[in-house]
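To start, I am sharing the structure in question, which I have written as structure tokens.
One chain of protein is taken out of this complex; the other chains stay put.
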Amino acid sequence: MSADSHDDHHHQQSFWTKYLFSTDHKTIGIQYGLAAGAFLLFGFFLMIVMRWSIAYPHEPLPGYLSWIFTDGWKARWLDGGKVTGETYNMFGAMHGTIMVFLGVVPLGFAAFGNYVTPLQIGAPDMAFPKLNMASFWVYLLGGLIMCASFFMESGAAKSGWTNYSPLAGYADKQIVNQLLAGQTQWLIGLVCLITSSLLGSVNFVTTIIQLRAKGLTWMRLPFFVWAMLVTGFLLLLAFPPLEAAGIMQLMDRMTGSSFFMPSGLYSRTDGVMELSGSGSPLLFQHLFWFLGHPEVYVLLLPAIACVAEIIPCHTRKPLWGYKPMVWAVIVLGFLSFIVWAHHMYLTGMGPVISTFFQTTTVLISVPSVILLTSMIISLWGGSIRFTMPMIWAAAFLPMFGIGGLTGLPLAFNLADLHLHDTYYVIGHFHYVVAPGILFGLFAGVYHWYPKMTGRFMDNTLGHLHFWPSLICMNFLFFPMLTQGMAGFHRRWYNGGDAYLEKASDGINVFGLTVAEKISLNEVMTVSAIALALAQVPFLVNMFVSYFWGKKVTSDNPWDATTLEWATPTPPGHGNFTFDISVYRGPYEYSRPDHGEDYFPQWEEPKRSESGEDESEEPAEETKA
Amino acid sequence: MEIPFVVNARKDTGLNNSKVGIWLFLASEVTLFGGLFSGYLFLRLYADYPWPERALPILPGLINTFILIGSSVTVVFAWAALKMREWRKFQVHMSITIACALGFMVLKAIEYNAKFSHHAVRISDSGPVEGYGILEGHKKKVVLEENDRLHVVHKENGKYPEESFDANRIVFKASEMTFTLTRPVHDAFVIEILKQAAKRDSKITLVEDYAVMDEDQIGKDGAEKTKVLKAGDELTTDALDKAENVFLDSRAHDSAIRTNFEKASWAWIRDEKGIDKPGYNIIDLEVWKERRKEDNEKLKPLMIGAESGITFRVEPALTLILEPSWMTSNGRNTEQLKLRDDTVIKGEMLESPMILGVDAIDFSFTAMRAREQGLDPAAVIEKSWIVQEPQLKAIWENHQEWLKGETARLAKKDREPSDLDKYRVTWQKIVAYGQAKEADPDADLAKMAEEQTLALPGWLDGFAGADHYNPEMVKHFPEVSIPRDKVDFESTFTPKWNTYYAIYFTITGLHGLHVIGGMIVLGYYLFFGRKMYDSNPDWLANRVEVGGLFWHFVDLVWIFLFPILYLM
Partner (left out) sequence: MADSVAEIQKAKKLYFFIGMLLFFFTVVTVLVATVEALDFGDHGFDGVDATIGLIIAAFKASLVMIIFMHLNHEKPLIYFFYGLALLMAFFCLWLIGWSKSDPIQFGNPTKVDGFYNPANPATDVHD
């Protein structure tokens, strides 16, 4: 049970090398998790300030939201304590950036991926431990550069998380030293993040391909590892075009080039801009969404992966349709590269290419549905144990279902023309990301916490976290879908107030008006604040359980079958205390020919048994 | 703990970790350069100006191609030497590789430097089409004379006079300047202005006291403002900082008070009036409007209300020489300049011409626009300012003469001159025309063109472009003074000039970073590889193979870059 005793080479490590500049994948995973968690909370806070402005556009920020800012900052960015349009844009852009690039991706892929993947494939560490460490520090550097710009004269980036040119090329141009402009720092931060994810994804794919334990053939890999492999490829191949776009935009800002600036650009303050022109704003959108869409699956797959691990374990039943799921995730990854322009139906693309992207977008829903359906069917006939991880995983299924299905109308060109840039879109992808992906990741935290710390998380606090979260999420995001149908635009910083002044009775194509849905703003804002409060039990739980939680009694407290449970608790440097060999598939629960209701992958078959089933021998090809 | 397959190959994949890693990395590089190349392709195909074809001197690019190919060969030789356990040979081949990388970067630096010091101007011609002719050349150095005129100076003893400056500056006689305190004044501007003031014995002093009420004095009888800066104080960055800090404090104070009033009125309407509605419905209520009016009255005496700008007088009026990049072109007119940090300088704009030693004239854009509108390009070009300028007119006429002969020559082969031939007078042609006319003032350029006897400068005469330090060459480049109002857009040959140079610098810059990266990695194996070699020669061989793969990839990218940037 002790962590360190097994390793002969284990030498005394200083605090620095053990906790900060560690090359151990588990420490790095936890570092990623903590940093990403902090960024998530910060992004969440920005969102609450925005929601306040939407629901109460003429009211100053209350003390519990404004105490964090200094008087000088408030004088610059607030108007008599009220959120200005500029500030709203800044918070909006940074909310998106932080949540996607600094929060969910590092939490899902980097934190869970780092901690769990090498354990599940029976590897002592990642293939390139030093690169792994570099990846984390470059990520943190990028994140801090982006967030530091909040304190600059220019403020942080304000052109949306998609950073479309020419707006993004023009914003903050008044700053003489462009290195001190928020827009520029956003780009520098982005280049850091892309570098970090490149290092990470090379490492993940190499690790999964090269360091699988003896006998762990491809079809014996847990689904989690498959999902990480596909995610690794997505990051590897989709991110570089955005890096190219980021560098070109950086050139536009720093050297005055016109990659994305068209000819004859005019601004009210500066007149005709001093630019060579002839650039293509649309090129930026293409390169951005070439990453942007695979990025959605980079967010999603780790969450699906966690849920796919948790459901078999807590229903004591093999994952239904493991092979179709594996193929689905591969097809999903591949297709995700050729659907990107469905984000761009309104940019003036012709009907032929729109139809192409519409078709691929509808196609990609097939593997997504295979994944979700397989997991739902996995519940059928299982003896479901409603432990904390299972509750979260169970909630993931319908929530992600809503998120996915509400995306279908957006895939269709005609419907999207009306719904583009409305709250419907916001509602759709937040259903995917917040109650979907985040619930999946919460499930993961509750599931692997005992392995990381040796103690269970507290159940009462867990329920206090789960139920309010579930309710608030739905009260927060469902009204968005209705509001979107009524035509609420996603960039209204005062929640539709200014729109009503101009056009109070415009009925839109769905027969709805803004006036009749505007009162939902308050419901959503109250839910958002309540949702924030609902996270308090979780934070308390994480902390309290680390010191006083119920101790685990074995290394495999959930009676699970995959390899991470074969390690000591918590696993030491080098992970495994014995030579790992794998004898069977990842989800051998409730086998009628086996005494217990689970049959771990690493447990040697009894002599007589192995004679009957050849597949239980470690495959010859993978012997080291 | 040991990570498996660091040196030896895993059986089922047949590869070791670093080989898998490097190929994955190269895969991502493929999409990185894929993104950049698609950027190149679409910027070029959809350019709304004539894309500069074959704009770069070929020789440096060609030599660099040879260098990279050579180093690709030596790097595989180095790997082969390790495989055959020949340490010495490995050292030799690896050293050559690294020397090649260094040579590549040196050539790159020479090329970049030539671009940075070469200037181009779009001449605004408000003629029949919305187009512009382009002049390229070297900025001359000038000095400011007593009568505020510019005078071109030349190198003496290999040096320009100390007080000389580039002939593209804005010359402005300043009498007053106002600094904005709402955002930081750019210190570098102030320091440069002060330096010039000191040189020309001008004093920049505060016009009025900058006085601000103290926070704790507000509302008291007989309270007086505290003088932060006194009238007559000299301009310094410290003084500006001080004023700015006071201003920001006062702004924070005022804003906090206003916020409190807002909050109080919201509490009032909720608690006392019993109205609980969100903002949308409330702002139209009469009681609410009344309350706001009252609040505004009460607020006034509580505010500090510091001035957001401070004005300095310049005595005697100071002739400032400023870089054009300090302001946007819209931020300058005859009476005032608005710098990019919102500082306003009042006074009088003096003649600020751009003086170029012109080494190329380009009417391709004018011609393109004229054709689009169904006009005769020649007639449109005729009206351009460029053709009005006597020296340039002479070159243009020579060019027309040459073109006549060239057209006749090509007609024999059933061909036509390209747009580049027709509308672009390159530096080679200017030199050739000049030399021909110098040798014989009555030389018939048309005939020379037809008989192909006109001697154009060779590749070595201008290695990285026209050589402006060669007196034999430079005498053919006329010194042209372009009035400021004719300058539509000016830039050195940097990414700013057009999208071609933008993509050229971006791709070659990134490629250069890859070369440096590869050089560092391979250099590490050369200088620190012995230990690895002694412990396990195959280990080092694997590493060198991996580094070599990266190096070949860098070469591979250049194989595409050379034709698309230099030859197309």
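For reference, chains read A and B in written order, and residue numbers begin at 1 within each chain.
In this section, a contact is a pair of C-beta atoms (placed from the backbone, for glycine too) under 8 Å apart; a residue touches a chain by one contact, two chains touch by 3 or more.
Just so you know, these numbers come straight off a predicted model, no measurement behind them.
Contact with the undisplayed chain is limited, among A:Y88, A:F290, A:Y423 or A:F456, to A:F290.
Note on the undisplayed chain: of the listed residues A:A123, A:L250 or A:L282, the one touching it is A:L282. Touching the chain that is not shown, out of B:P161, B:P483 or B:P563: B:P563 (per the contact rule at the top). Only one of the listed residues, B:E416, B:E472 or B:D534, touches the absent chain: B:E416. Note that of A:P262, A:G321, A:P398 or A:P557, the residue touching the chain absent from this view is A:P262. One chain of the complex is left out; on subunit A, the residues touching it are 209, 233, 237-238, 241, 262, 280-283, 286-287, 290, 337-338, 340-341, 344, 347-353, 356. Think of the hidden chain as still there; on subunit B it touches residues 13-15, 19-20, 23-24, 26-28, 30-31, 33-35, 37-38, 41-42, 45-46, 48, 53-54, 58, 62, 65-66, 69-70, 72-73, 76-77, 80, 83-84, 368-369, 372, 410, 415-421, 548-549, 552-553, 555-556, 559-560, 562-564, 567-568.
The rule is short, and it goes like this: only the chains that are shown with their structure count from here on.
Once the centre of each chain is set as its mean CA position, subunit A and subunit B turn out to be 37 Å apart.
For subunit B in complex with subunit A, the touching residues are 1-5, 10-13, 15-17, 20-21, 24-25, 27-29, 31-36, 38-39, 42-43, 46-49, 183-184, 186, 188-189, 248-249, 251-256, 258-259, 261-263, 266, 278-280, 282-283, 328-331, 340-342, 489, 491, 494-499, 501-503, 505-506, 510.
Interface of subunit A with subunit B (complex): residues 7, 9-10, 55-60, 70-72, 74-76, 78, 80-82, 123-125, 127-129, 153, 174, 176-177, 198, 201-203, 205-206, 209-211, 236-245, 247-248, 251, 255-259, 263, 270-280, 283, 286-287, 290, 494-497, 500, 518-519, 521-522, 573-574, 621-624.
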